[in-house]
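A protein chain is absent from this complex, but the other protein chains hold their places.
As written, the chain order gives the labels A, B, C, D and E, with residue 1 at the start of each chain.
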Amino acid sequence: MTGTPAAPSAGSATGAIARPSGRAPAQMREVRIERGYTRHAEGSVLVSFGETRVLCTASVDNKVPAFLRGKGEGWVTAEYGMLPRATHSRSDREAARGKQGGRTLEIQRLIGRSLRACIDRKLLGERTITLDCDVLQADGGTRTAAITGAYVALVDAVRWLQARREITRDPIFGAVAAVSVGVYRGVPVLDLDYAEDSDCDTDMNVVMNDGGGFIELQGTAEGHAFRRDELEALTSLAEAGIAELIAKQREALAG
Amino acid sequence: MTGTPAAPSAGSATGAIARPSGRAPAQMREVRIERGYTRHAEGSVLVSFGETRVLCTASVDNKVPAFLRGKGEGWVTAEYGMLPRATHSRSDREAARGKQGGRTLEIQRLIGRSLRACIDRKLLGERTITLDCDVLQADGGTRTAAITGAYVALVDAVRWLQARREITRDPIFGAVAAVSVGVYRGVPVLDLDYAEDSDCDTDMNVVMNDGGGFIELQGTAEGHAFRRDELEALTSLAEAGIAELIAKQREALAG
Amino acid sequence: MTGTPAAPSAGSATGAIARPSGRAPAQMREVRIERGYTRHAEGSVLVSFGETRVLCTASVDNKVPAFLRGKGEGWVTAEYGMLPRATHSRSDREAARGKQGGRTLEIQRLIGRSLRACIDRKLLGERTITLDCDVLQADGGTRTAAITGAYVALVDAVRWLQARREITRDPIFGAVAAVSVGVYRGVPVLDLDYAEDSDCDTDMNVVMNDGGGFIELQGTAEGHAFRRDELEALTSLAEAGIAELIAKQREALAG
Amino acid sequence: MTGTPAAPSAGSATGAIARPSGRAPAQMREVRIERGYTRHAEGSVLVSFGETRVLCTASVDNKVPAFLRGKGEGWVTAEYGMLPRATHSRSDREAARGKQGGRTLEIQRLIGRSLRACIDRKLLGERTITLDCDVLQADGGTRTAAITGAYVALVDAVRWLQARREITRDPIFGAVAAVSVGVYRGVPVLDLDYAEDSDCDTDMNVVMNDGGGFIELQGTAEGHAFRRDELEALTSLAEAGIAELIAKQREALAG
Amino acid sequence: MTGTPAAPSAGSATGAIARPSGRAPAQMREVRIERGYTRHAEGSVLVSFGETRVLCTASVDNKVPAFLRGKGEGWVTAEYGMLPRATHSRSDREAARGKQGGRTLEIQRLIGRSLRACIDRKLLGERTITLDCDVLQADGGTRTAAITGAYVALVDAVRWLQARREITRDPIFGAVAAVSVGVYRGVPVLDLDYAEDSDCDTDMNVVMNDGGGFIELQGTAEGHAFRRDELEALTSLAEAGIAELIAKQREALAG
Partner (left out) sequence: MTGTPAAPSAGSATGAIARPSGRAPAQMREVRIERGYTRHAEGSVLVSFGETRVLCTASVDNKVPAFLRGKGEGWVTAEYGMLPRATHSRSDREAARGKQGGRTLEIQRLIGRSLRACIDRKLLGERTITLDCDVLQADGGTRTAAITGAYVALVDAVRWLQARREITRDPIFGAVAAVSVGVYRGVPVLDLDYAEDSDCDTDMNVVMNDGGGFIELQGTAEGHAFRRDELEALTSLAEAGIAELIAKQREALAG
């Protein structure tokens, strides 16, 4: 990926900035999307953003949560987990601690909202598709990889329903992908890995659809506040990255 | 508040848009900040954004969490709660259900991060300030009211520490406030109330400091994706609203 | 309140006893009952016993617990909470700890039983009224303030049901109020505040109705046991205090 | 036990009242106190009030809770449990439900407070005695039987400490026992069994010491409020019952 | 019990091995089975294996778990608990800790599976029998005593159903009992007590029916692995022990 004009940062221009991975500011990690990774789920995708690997499965259930019963609409929801040793040092198993942490709940709510933005729940009918996103290995960007992979698993589950003629009209009306962007040592960069993520001023997760619209935008500056021009540079970087990801999704679904 | 040029929406120009409250698109609800609302806490603020009322207390403790022990740094953290009947219909008491929901955890993490962005934790020393934000009455925007009020409670607690000469240099290096913005019936509007919040396409919570920098930006489009120009209109509206809020905070602290 | 003959203690007679607040032994704190404190609940009362402030809301739900379903009776129940910094030093948030403590459960069971003693549940019909009593500020006597305020909220909720003609005959058949009494430095006193409560030999919570009957009586002597004559002096004090409280309730409801 | 003058009720006088058990109003059930029921605990007592059977063990631990560490004082605390099928119909196992109910917590707090009223915690030294009261069979009055039996187990544990010369001066300064009283079909009666308990107007649990002082008094009138003369009749009945119980405790400890 | 040929160990032959209790290798502790120990349950058995005492109650409920509803089959399940001071030193109360430990869950699953192996669930009909096995005193072998006693309680509950003519054909088709065996200081021994259990190489719990078939076999060698010949010696010992236990069960049921 060369010459992405969307990242007009000084650092990029001079080439002076050194990302730990040696990547250019607007360069994503290698992305791989592997369908059919496990065999029981209606959709099962292993997605990798470099060393980050997330298993996304889509499970179809012919029930909906209580608040939707009898309304003729379906539901799409997500759960997120991290294997205890997906990370550099082992973290406690949430099942053993007896509850999911705030970060986990926040991420799975984000994944669920993101994917509900690409599906017509009336056309889905009274069924629930649950997207389980389990991180096998973490190196930054697990939530954005999860959204990107879960979209493919969701499409596979919908295709499975169509193949069995349980639904006739396609409820999927767009693609959804996600990427992180951030300001690393003063330079806006695309697709942060762990080394960057743990040492950057601003971190933003961007979810977009294939029409170029924003679904979710979550920017955080725990230390240093970011300016409007940085916001623009970051969203431009994200747009470019998401275009790449949507192309990868198409390729995988065509495969 | 008249003629805010930051909200250049067609609806606003033509006057065609009707917010349920009758407010202009760039018009905030009446904001009140009442210090010393309760007497035990080192800082205690009742903040109102219209009918939304949040009690924010700041409590000083001479301990820090385990991960900071012995590092000579302090900690600022937040907890958020909603009284069961703060809302239109009664919701379950989280203490009785035995756990805090995902929304609660997400909000209290947001409040904590936001306030840590205005304080030098080295200067605070090895102590924790906990901001309890409890919603007495909800009418949309509880998290943004909470951040805005908690900042004032935090300053009061720091002043209390200074008055007792427990800390000598002021650790507060800026003001932080928050407001919501959204696209309601096609028009960007400032400071959503419940009627708007439950019926809008895009909802964004913006946390900024008094230098005009973004601390947190969380935009969501569960139905309809938003475009880059809408993002710009929304952040401009937010900037104007936050300037107003910071003025209110100063006024309250001067009072 | 002058010359209450119901507290014939030596201390009172000689004037030698010094309550921390300077009150006479049979003198209550200033009691205020403010209806309509919040707007969503069917009944919403802020009750103050001096510096103790409790928000009591009554919520109507058209369902009953499983054990009453189909029996044509209603239910009245209570939940109690204390904001973390209602107290001198911050206490843990029960929702965050994941369970309500024994003291909380004991108090909310007491409130529920007390209020069920003034309502005909057959006339209420198959609906539940939940009384949420949340302590905004604590200075002793939170449970007795809660019962006294919750009664007014309950009446307001019943009036709301009557105004909507959901029930026709009035199910409320009496008033209920509560006060604490105790032996402080050898002298029976009425309406203990925190300074007295944490330093007294005997502490008794008394719930009575407007007919002068006892609903609940809970006396505790963790250090020094109390004698029958003290029990009589304490219940006499309580009777007088409750008469005052019931007058305040009437006044508030008439307002 | 004949002619207790303390229960001057009409029913008692005429003999017209029929307790389900055939007992006279002031007649307790048969009380048995069996020491050494199990072998590991420092004190182990099976107490029976008629068909109510509670196993009370006292366990000595050379630690105190955090709030007492380093103060040179000991602690006495209690836990209460009911075997699932101690009752007429099986109730859920609290360990399986994952929490102790409000009733359980209330009872174990009552037992702990009651027994702390007969021991000098300074003389006990920095150790904890835990009284586990487990109901093997329930027929009303489990909490009063538990207190009565736990006192004997506590004394045995203290004797065990004295025999090992871990403490030299006796920290026990009085006896404690408990009984329930109530108004059953208009007549004050002593020591309610299940048939009475589930069908009476007023139910009162009374804890007293051997000096005739009240330790705890918990009266409840869920339906019908009780008058001052009933309160007096009930406490007189309780006094007589407790005198009997304290005699039984002495006899058991002498045995 | 003399000359059991099933324990052909060198130690047994020479008589050199000293079990802490002085028992011969193939000698069980004294076993007692007391029916009707408590009065509310449909079956209630106190079983003792020496100093190990377990109260087993059987409760009949006219419901089945969700996964069996409408299938015309019944269910038999078990719960296991240990009173806190059943053991040498007090262990935490599981209800207070808020969850059952792994050992508890493992044992109650074992008891449930074992007893389902002797009952025709079709003939039982759509009802559940719950076996509560609560250890009053522990000295090794609590799970095997529990299974042995629970079988008798189960039969009593079935007889109760038959006496009320709720079921007509007997669903019990065999007896089930359990015993532990182990290699203690190199010698296979029967029915380990606590002193042996905490100091042996191999520990095996064996559940068998009266036809000599194995229902469950759980052998563990945390230190030293066991050989095939040891497995044979142990299962032979167990067979003999279980024959004794089944005779005791018959005797108790005939009583």
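Structure notes:
The rule is simple: contacts are C-beta pairs under 8 Å (C-beta built on N, C-alpha and C of every residue); 3 or more make two chains touch, one makes a residue touch a chain.
No experiment lies behind these values; they were computed from the predicted model shown.
The chain not shown here is in contact, across the full complex, with A, E. Only one residue from A:K71, A:R85 or A:K122 touches the chain missing from this view: A:R85.
Summary of contacts with the chain left out: across A:E106, A:D132 or A:D210, the touching residue is A:D132. Interface with the hidden chain, as seen from subunit E, comprises residues 99, 101-103, 105-106, 108-109, 113, 116-117, 204, 208-209, 211-228, 231, 235.
For subunit A, the residues touching the absent chain in the complete assembly are 38-41, 44, 51, 53, 55, 57, 59, 61, 79, 81, 83-90, 93-96, 98-100, 104, 130, 132, 134, 136-138.
Everything that follows uses one rule, which is that only the chains that are shown with their structure count from here on.
Chains making contact with subunit B as well as with subunit D: C. Comparing the contact residues of subunit D and subunit E by number shows a mostly shared set, over half of all numbers used being common to the two copies.
Least-squares overlay of CA atoms from subunit A onto subunit C yields a rotation of 120° to the nearest 5. Between subunit B and subunit C the centroid-to-centroid distance comes to 34 Å (mean Cα coordinates, whole Å). Taking the mean of the C-alpha atoms as each chain's centre, subunit A and subunit D sit 61 Å apart. Centroids built from CA atoms put subunit E at 52 Å from subunit C. The set of subunit E residues touching two or more other chains comprises 98-99. A linear topology is adopted by the chain contact network, the touching chains following one after another without closure.
According to the touch criterion at the top of this document, the contacting chain pairs are A-B, B-C, C-D, D-E.
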